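Apart from one protein chain that is not included, each protein chain of the complex appears where it belongs.
Going by the order they are written in, the chains are A, B, C, D and E; count residues from 1 in each one.
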Amino acid sequence: MNAHTNKMVVIITEFSIKDRVINTIEGLGVKAYTIESHLSGRGTRGIRDDNVLLGENIKISVITNIDIADKICAAVATQYLKHYAGIIYTLDVEMMHP
Amino acid sequence: MNAHTNKMVVIITEFSIKDRVINTIEGLGVKAYTIESHLSGRGTRGIRDDNVLLGENIKISVITNIDIADKICAAVATQYLKHYAGIIYTLDVEMMHP
Amino acid sequence: MNAHTNKMVVIITEFSIKDRVINTIEGLGVKAYTIESHLSGRGTRGIRDDNVLLGENIKISVITNIDIADKICAAVATQYLKHYAGIIYTLDVEMMHP
Amino acid sequence: MDIAGIILSGLFAPAILFFALGMLSVIVKSDMVIPNSMSTAMAMFLMAAIGLGGGSKAVKAVIAQPGILGAVIVVALVAVICGIFFAVFTAKVMKKIVGLSTADSWACAGHYGAVSSATIAVGIGIASAAQAQAPAEFIYGGWMAAIYPFMDSTALVTAILLGKMALAREGSGSSEATINTKEILHHTLFGMAVWLLVCSLIIGALAEYFSPVESERTLDFFNGMFRGILALFMLDMGMQAAKQLSALRDLGKKLIAAVGVAIVLPQVWGVISIMAMYLIYIMMPGTLGWGDAFVFATIGGGCSFVTAPAAMRIAMPEANPSIYLPMSVALTFPANIVIGMTVWQILCRHLWGVV
Amino acid sequence: MDIAGIILSGLFAPAILFFALGMLSVIVKSDMVIPNSMSTAMAMFLMAAIGLGGGSKAVKAVIAQPGILGAVIVVALVAVICGIFFAVFTAKVMKKIVGLSTADSWACAGHYGAVSSATIAVGIGIASAAQAQAPAEFIYGGWMAAIYPFMDSTALVTAILLGKMALAREGSGSSEATINTKEILHHTLFGMAVWLLVCSLIIGALAEYFSPVESERTLDFFNGMFRGILALFMLDMGMQAAKQLSALRDLGKKLIAAVGVAIVLPQVWGVISIMAMYLIYIMMPGTLGWGDAFVFATIGGGCSFVTAPAAMRIAMPEANPSIYLPMSVALTFPANIVIGMTVWQILCRHLWGVV
Partner (left out) sequence: MDIAGIILSGLFAPAILFFALGMLSVIVKSDMVIPNSMSTAMAMFLMAAIGLGGGSKAVKAVIAQPGILGAVIVVALVAVICGIFFAVFTAKVMKKIVGLSTADSWACAGHYGAVSSATIAVGIGIASAAQAQAPAEFIYGGWMAAIYPFMDSTALVTAILLGKMALAREGSGSSEATINTKEILHHTLFGMAVWLLVCSLIIGALAEYFSPVESERTLDFFNGMFRGILALFMLDMGMQAAKQLSALRDLGKKLIAAVGVAIVLPQVWGVISIMAMYLIYIMMPGTLGWGDAFVFATIGGGCSFVTAPAAMRIAMPEANPSIYLPMSVALTFPANIVIGMTVWQILCRHLWGVV
């Protein structure tokens, strides 16, 4: 199959800023992404349990080209990740369809 | 550890065809996979919310060799992804156990 | 952005040993991880449905350096994966933030 | 009760108001979210409650008056005929008047022919409240829920099979791994809603016959919670409806015709349903109250938006969910609970001579 | 009520029928799915209801007749003894007659010795219905639920500790990071079911004593919903049972013996439980009704399939869940609610001289 190599940007952050992060990403021209909810985890902001009070973690994945990937990382990190818990990482994936 | 490099095929598609896609994959001889449910996302078929009416997205991951990986991509893409929402991508993983 | 390449260790195993596996990992000095719950799947131990009786699969992901990654794989595989269902794989990711 | 009273107390029933609140919540972008498992639990509760009540009341009615069995069978036959008729003619209307594609027309046919559990739930609520307020009169026999599966499955199967054939004739059918007739029948009969309903009907009937004390205690639970769960379920449905509103844009120039048909057509199916019941009432006196005819109208006029979309997505992937979903949940359902419930009720009361 | 009546009204109670429907749903591959959180919510509701009712009724009974406290203590002691006895002999039977491995035998021992919340819930439903129908007689004191934890924890701890020792002797114990005795006790005592039950018992007792009005209002909720939630819970359990049926293949040639033991053994434990209660009834007249003995039989004869599998998976990973799970949920549980409930009830009524 003629696959094309792409970057996948993964953002793990707080549920409470889901809509704002999505807005920011869409503002960079991104029209496709996947969201997973109800994650728990531990990081520099301590344990983030999937509970009703503190809110859970979510994971936003975007498969895109390297330029947009860099822009997403920069925008989300500077706009949100000072006060909100969260990490961003990228990995190489091959898009097989479409 | 003596790890062996493998392909991971990831299919994100509609919940409604879960059983049929699994059947197709098993038909290719695959006996191991992982399913995650309740994903939401946006793509060429618009926003796919995790709601009761339209149904949510699911994610099927198969770690396998490159041949089977290609077969899975081809079979699922041609059999389902014309009318159903979905993407397929692959990435390299190292299997550490078993 | 100045990203640094890292290993991501992914453990898919039974919910029933979640706390013990986390303890083992934290015992290796790991202070950050993400947990996803309610996965189902199939493997050498048969179909593991997300149901109340048999318990579901969980996925623990740790982004760390290659040394710790190896230690995690070794410790979890030898301590738990003889009797409990589970696999471990690793992949390369680039940490963009922090 | 006078007509204004019927209209007002119908429009301002908590269930209807919660539906409006649900729509409003989405429109004002409230943070309110109803967990998916809560939706499913409420839907299951309602189907079980409808089924158990219907099965138990059917047994009670037949024991009290064995002749009623004839009426049940005739009504079931009428339901089968209506299921075919509503499906076929909905497809025609959707194609000719609204101008939808073949696939979309037949998908809509399945929806408008099939039964909407939320609509029948609201209808049963109204009919049983009327019966409870006038215990001396014969208004609602209670077994009409047992008719649900006859129209529902017939309409879905008709729409899917005829739709597939029409697509095959056009040569535009899916070239993909096709789902065969056996699978279609399976998903239609063993889908959550109709399966749970049929089983609950049988359970309700068996328990009523063999274990009446236990049966009554269990029914107490379901009846006691029915209105409350229905109210919260309607909140959820209101949110779902509002979320689909924006998809109506996809209809483009067909929008006006679609809105008109979505509002008027189910009223017609409802009125035809009532007329059929009225004929039976004339021919088999003492078998049907106006409440029975009214609930049958909510079966015939209701447009499925939980079961049918799921079945159609599997069986007719060529049809666009952005057409049939908003039409059923965001247009027809609100029209039915506001206009239909009022019109049908007044018509039934009028025909049965109780205004 | 005559014996045929008991059997019929037991078999056709909604809860039992819903269990059958659940099994059927899986067998016909219906799309029906019960959300996991709904299962958990229902299980929690049932444990809380059983506990609150038991605690409150225990306080009421002791206040009304202080001498009852002696009976409660004796029954609790008997429960502890039964827990040990049932666990040890189940292991023997599983090893000798069915031919299971040491680990599997002791894992089964834990299941058959421990208490099944669904079984006791059905039992309490039957006993309290009998009491409600004959308010003048003394049938069911209501405090028997307080005995649950005594047999449950004893049996689980016995099976795990003796099982671990047997495995160590064989040298076949897990070489993996082993879980120590403290952890085992922790998981046994603080697992969801028994912990929630014990706490609800205490809450029920304290609230009944100090805040009777509030207590009664809260109990109204739990009692009112008990049968309905139980019915839906049984639907879920039926689905779980059917899902495990296919795993029975793993038993191979041991299948016939396993089926036989899974059906007969719990009947024996139930009958022994009744005999023990009968002895107490003879020696301490006026403390136990036939309903109490019957509920005790559902404690002794019941085979845990929610708590025990979770505890065994953690404490004895060497044992194969594909053996103990299908035996408990797909064989013993249906046998108990169909055969056990009938046999035990008839035996109790007979011994207490009320047929």
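Basically, a residue touches a chain if its C-beta (ideal position, glycine included) is under 8 Å from a C-beta of that chain, and two chains touch if they have at least 3 such contacts.
No experiment lies behind these values; they were computed from the predicted model shown.
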Touched by the hidden chain, restricted to displayed chains: A, D, E
Identified contact with the non-displayed chain, of D:14, D:99 or D:212: D:14
Positions on chain A where the hidden chain makes contact: 14, 16-17, 20, 24, 38, 46, 49-56, 78-80, 82-84
Residues from chain D at the interface with the omitted partner, ascending: 8-15, 17-18, 21, 24-25, 28-38, 41, 125, 129, 133, 224-225, 227-229, 231-232
Positions on chain E contacted by the hidden chain, ascending: 35-37, 40-41, 44-45, 48, 52, 186-187, 190-192, 195-196, 199-200, 202-204, 206-207, 209-211, 213-215, 217-218, 220-222, 224-225, 310
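Throughout what follows, only the chains that are shown with their structure count from here on.
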Graph separation of chain B and chain E (steps between touching chains): 2
Greatest separation from chain C - chain, by CA centre: D
Whole-Å gap separating chain A and chain D, where each centre is the average of the chain's CA atoms: 41
Length of the line joining the C-alpha centres of chain A and chain B, rounded to whole Å: 20
In chain A, residues with contacts to at least two other chains: 36, 38, 91-92
Residue numbers of chain E (touch at least two other chains): 36
Listing of all chain pairs that touch each other, if any do: A-B, A-C, B-C, B-D, C-E, D-E
